[in-house]
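With one protein chain removed, the remaining protein chains of the complex are shown where they sit.
And then chain A:
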């Protein structure tokens, strides 16, 4: 029973992380249109908020958070990742979010220490 709990506490839980990411995206960007001047600040805020919430989980992980914000202009965008890690302990979570004016892709990678 103890091992089960400690395994949960030290595992990368995708649902938990994706809810953290969605909350920070809603809070920072919300319904705003794409603005060249503000996008820098948005990206920093999203990533900082995500990292802050993730570190509060107090799990033995190193985190990498990547955020891509793109204006909706009809252009295409592809994103891929590959990782050299331990499949049993490490994990990733990618959240695709959009509003009327922009697309946002946030990827969170958690690597166990």
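The rule is short, and it goes like this: contacts are C-beta pairs under 8 Å (C-beta built on N, C-alpha and C of every residue); 3 or more make two chains touch, one makes a residue touch a chain; residues count from 1.
FYI, contacts and distances are computed from a predicted model.
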item	value
Chain excluded from display, named as in UniProt, from "Tctex1 domain-containing protein 4", "2-oxoisovalerate dehydrogenase subunit alpha 1", "AP complex subunit sigma" or "Vacuolar protein sorting-associated protein 29"	"Tctex1 domain-containing protein 4"
Touch criterion as defined above, residue of A:28, A:47 or A:95 at the omitted chain	A:47
Residue of A:17, A:67 or A:93 in touch with the missing chain, whole complex considered	A:67
Those residues of chain A which, in the complete complex, touch the missing chain	1, 3-4, 7, 34, 36, 39-40, 43-44, 47-48, 51, 54-55, 61-90, 92, 107, 109, 111, 113
